[in-house]
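First comes the structure, then the notes that go with it.
A protein chain is absent from this complex, but the other protein chains hold their places.
Note that the chains are named A, B, C, D and E in the order they appear, and that numbering of residues resets to 1 at the start of each chain.
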Amino acid sequence: MFLEVFTLDLLAEFGASFLSQLQSPTLAFLIGGMLLAALGSKLTVPDAIYQFIIFVLLMRIGLHGGMEIKDADLTALALPALMASLTGIICVVVGWLTLARLPGVKFDDAIATSGLFGAVSASTLAAALVVMEQESVSYEAWAPALYPFMDIPALVLAIVLASMAMQKAKGGDRKKVGVWKIIKDSLRGSALSALLLGIAIGLFAEPGRVYEEFYNPLFRGFLSILLLIMGMEAYSRLAELRGVAHWFAVYALLAPIVHGLIGFGLGYVAHLLVGFSQGGVVILAIIAASNSDISGPPTLRAGIPSANPASFIGSSTSIGTPIAIAVCIPLFIALGNAVFP
Amino acid sequence: MFLEVFTLDLLAEFGASFLSQLQSPTLAFLIGGMLLAALGSKLTVPDAIYQFIIFVLLMRIGLHGGMEIKDADLTALALPALMASLTGIICVVVGWLTLARLPGVKFDDAIATSGLFGAVSASTLAAALVVMEQESVSYEAWAPALYPFMDIPALVLAIVLASMAMQKAKGGDRKKVGVWKIIKDSLRGSALSALLLGIAIGLFAEPGRVYEEFYNPLFRGFLSILLLIMGMEAYSRLAELRGVAHWFAVYALLAPIVHGLIGFGLGYVAHLLVGFSQGGVVILAIIAASNSDISGPPTLRAGIPSANPASFIGSSTSIGTPIAIAVCIPLFIALGNAVFP
Amino acid sequence: MFLEVFTLDLLAEFGASFLSQLQSPTLAFLIGGMLLAALGSKLTVPDAIYQFIIFVLLMRIGLHGGMEIKDADLTALALPALMASLTGIICVVVGWLTLARLPGVKFDDAIATSGLFGAVSASTLAAALVVMEQESVSYEAWAPALYPFMDIPALVLAIVLASMAMQKAKGGDRKKVGVWKIIKDSLRGSALSALLLGIAIGLFAEPGRVYEEFYNPLFRGFLSILLLIMGMEAYSRLAELRGVAHWFAVYALLAPIVHGLIGFGLGYVAHLLVGFSQGGVVILAIIAASNSDISGPPTLRAGIPSANPASFIGSSTSIGTPIAIAVCIPLFIALGNAVFP
Amino acid sequence: MFSQATKTVLIVERLIQEEVLDLIEQGGAKGYTLVPGAGQGEHGRRRASRAAVVKDFSIVRIEFIMADKNKAKAIAEKVADTYFEQYPGIVYISDVEVIRADKF
Amino acid sequence: MFSQATKTVLIVERLIQEEVLDLIEQGGAKGYTLVPGAGQGEHGRRRASRAAVVKDFSIVRIEFIMADKNKAKAIAEKVADTYFEQYPGIVYISDVEVIRADKF
Partner (left out) sequence: MFSQATKTVLIVERLIQEEVLDLIEQGGAKGYTLVPGAGQGEHGRRRASRAAVVKDFSIVRIEFIMADKNKAKAIAEKVADTYFEQYPGIVYISDVEVIRADKF
């Protein structure tokens, strides 16, 4: 009975939040991008602009985090960071136990896909921050910095699993996986580099004015364009999915929600143990629900060359990302409002 | 006697408006661009930036329109839209009856040029909106949406005329012109796509904040850079005009003014019949005076492959656009002030 | 004793200013860029964005100068402009008398390097203006326009010296150096073009609003990104320096400071004679300390083709620019505060 | 390890790029590579890096390798016949040696 | 003034660009030229100008000229053996004539 009321409440809350999201430009631009691609529009955002947008968004998030955590108690970060890593690992393991065992699914493709969905999308994170700000859900300033703690373990684990399987198949001498190389590759990717650079400058310098005058005002606008690009990409990569087992589409539909729930659960544990905030838990859930779109694909490609990129990129770009942004952001914000007093 | 006073008034008004326009950055950047190109400056605006500027300007216009027409009475749009289409068609017919009959002028080149000058320039529209805002001339929020209603009929008619002529020349079986394909091509062009996307998002979502924080503040600045590019283009395409009959230059000088007057007249009829505003009539006149610079040329090229692009692009970019921006914008704003009480 | 106190004062002042600079984002972004490159980050700023940033920064400086000098007494510019030219010439002569005579240093390489260090960097100028504004050091509005007066004589003199030496070596008939061509090439470069365009528009039009709404707000942000690029460039060109005589590194370390002192001294003379302001003197010193990064290298390459670009570009990008920005900006601001009452 | 093949290069305006790529695929080529560029010819000059106010008029250089020279020639002729009367462009072929002949 | 040489063209993903360039240098080539592009092959289509959400999967066309055909072939084979089983890409060679033979 209580559960029922709770569920109804949650549904109502989610429904309202979702409807308002549909009104919010965040989603409108994503859908607009899909429509443009579907209708064959020639409108494209040049690659140079895309790179610049990613840079500015991640710098903005980093600078903000860096400036705020100057006088924060960073020991509070320890447990949530551990939870983030655990989430990343569990998500990959879930994919390994489910997707990889399905009929018609190539093992390497499945593991690479699991790695991608276990890792984190900078764009989804940025979108989540804007929506949360709008709905006044507050979070620890360092919460966006949980990103690498989830991203890297997921990518490393996926590559390790794939290469262990290959050694087993081939027998023979064990080729060591360069774990450190994978970590370095991830940190060197353009998105994480910009995030870390922003945090460092926010921490050690006084970028308040350039943040207020430049990075912050551009945030919403650049995000709107990024979502447009994501929408166009989602539609135009749908075709790639066709050549791939249907299970990938099913996985891409469900994984964001399942991963988000795992992240929410582990975040809630951190809430109970060390008082991790509602907003922090929601961020953890949403980055868990997201899938890596910038540094993940090349890292996985280099690490699991036998995997077919169409499977992992198609399913994440065309299905995973839209679900993460359109469904999971409102869902986990609503869940947060329902669960937290 | 009355007419004389009226004309003097108009001239005085136009003179004042023109002088203030010369002071306005709009024109200064256009002329600056011409000077830079003439002096051989190496300054160039990268293509990616140009694409981005067009996108942001058209989104800004579209979003603004979309948000405003939410509660507008759209039936009021019907007659002005009809007038816009009529203007587009009449302009092409005028070119067909004049330019195409002149000695030394190839028929196909003339029709393609008429199509381009009958169609609409997004950049000129943007410049007009900035100047009108400056001079506080108000207009119906949906007036910029008249753009496609004039643009598409002009392009379609030009291509139909050209292919009818070719069938007559060749005799033989009639190859059908894909009218629908031309319409689709126009709507899919990057400028119109962005405009329509902006209108749709403005209508169905709540983009107020991203509009206020991003698209609107960038409007003036991006327009200044676009005008710089237009100026550079105008100068550097002058050379192309040399190989072409002089009539094209004469046409490009006069057509914007004649077309603008046609637009103004038909707009004034809409004013008398359904109360179309002063600003709306001015916009109709200015887009009639403008010539298509983004989607028009490839559409015409594909539709009338036998036409020499140097004739239609050279005359429009080098003469038509500067006349439309430097002369027609102040002219028709002044005419509006003189004619409307 | 007095000198000692003065020196201590200056050192203290410089120390404080330098420490605050380290906190200032200006330097943080420069160092951040170096770190990113050193750590092998894949983050890059696309070329199109770089071109656009240079354009906006120089337009901003030019517009501001142009609007301000409308009612300034331009005769006051004469002597500082002369001092700027003198500084440019003396700097090249210094290089010719020192670097070019060192063992293992090729004459042409040395002269080209001296020319580059005698010329002016637009990026360093922009950075100086931001820091000076922060520290409320005021200057004549036309002071940034001293740039070409120093830049061009330095480049011209270097090319003339190199070609005189070549004629002496080869004997034979004297090939005339196209001085006018060098001047034109400099003025046509993208940075100077944008600066001059900005000044012209500021002078003759009314760009106040587009300046306030667009060019000025972007200034700080774009500068931060430019400094990031400079830092990345500095690190990644270090390798080039290896193949070159060590004297180039030594020169690149010292020349900015020596040149800055020459500029400061001559500026101070202008202060005594015609009341050139403290800020003006500081600007003169800092542009003297800077080395040309945009139009200088190709001009010198074309003018002294026998010089090895690795020597002049390596030493200026990797050492000269960081020294100019990180050391000379705070140094000469501090010197100004110490010397001026 | 090396075997004979034919390289065909098509230089055309972006405007007809998609249609040309379709002809290449229909002609049996298993792949192609495309680089954007600029150029000059009978129909005037086209610049590369500057703002291309009319994007569709810039140039693309398309190359494709085929093991079967006759098929390659057929595609080249088909494109030339279909487009080069009215649209700018050139085509040329040459002999090359490839590794992994079955790929082409 | 002209002498024989061999041109080798490698078309690969940006992801392995640096490693391929290393192989070229190790193989003894004194230079190379690289242009960014797009393409289609067995492994699907890659676009050029649009936002490349995954930058590393776009295509580069690398060409290098060598005076010694055998060395050129050796580099081509080395790259094909090392990468083309798992990564997309093609390689071909052809004869050219160069000026200043000692440069190659």
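We adopt the following convention: a residue touches a chain if its C-beta (ideal position, glycine included) is under 8 Å from a C-beta of that chain, and two chains touch if they have at least 3 such contacts.
Predicted model, so just to flag it, every value in this text is computed and none were measured.
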item: Contacts of the hidden chain among displayed chains; value: C, D, E
item: Option touching the unshown chain, where C:31, C:45, C:59 or C:262 are the choices; value: C:45
item: Given C:120, C:281 or C:294, the one touching the chain that is not displayed; value: C:294
item: Residues of chain E (touch criterion as defined above) contacting the omitted chain; value: 1-2, 5, 7, 21, 30-36, 65, 94-100, 103-104
item: Residues of chain D (touch criterion as defined above) contacting the omitted chain; value: 9, 11, 35-42, 48-49, 59, 61, 73, 76-77, 80, 84, 90-94
item: Absent-chain interface as seen on chain C, which is shown; value: 44-47, 49-51, 190, 229-230, 233, 240, 293-294, 297-298, 301-302, 305-306, 309-310, 313, 317
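Heads up, the rule we're going with is that only the chains that are shown with their structure count from here on.
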item: Inter-copy rotation, chain A to chain B, in degrees (Cα atoms; steps of 5); value: 120
item: Centroid comparison with chain C (C-alpha atoms), farthest chain; value: D
item: Rounded Å distance, chain B centre to chain D centre (Cα mean); value: 35
item: Multi-chain contact residues (two or more partners), chain A; value: 44-49, 51, 190, 217-218
item: Multi-partner residues of chain E (each touching 2 or more other chains); value: 49
item: Inter-chain touch pairs (all); value: A-B, A-C, A-E, B-C, B-D, D-E
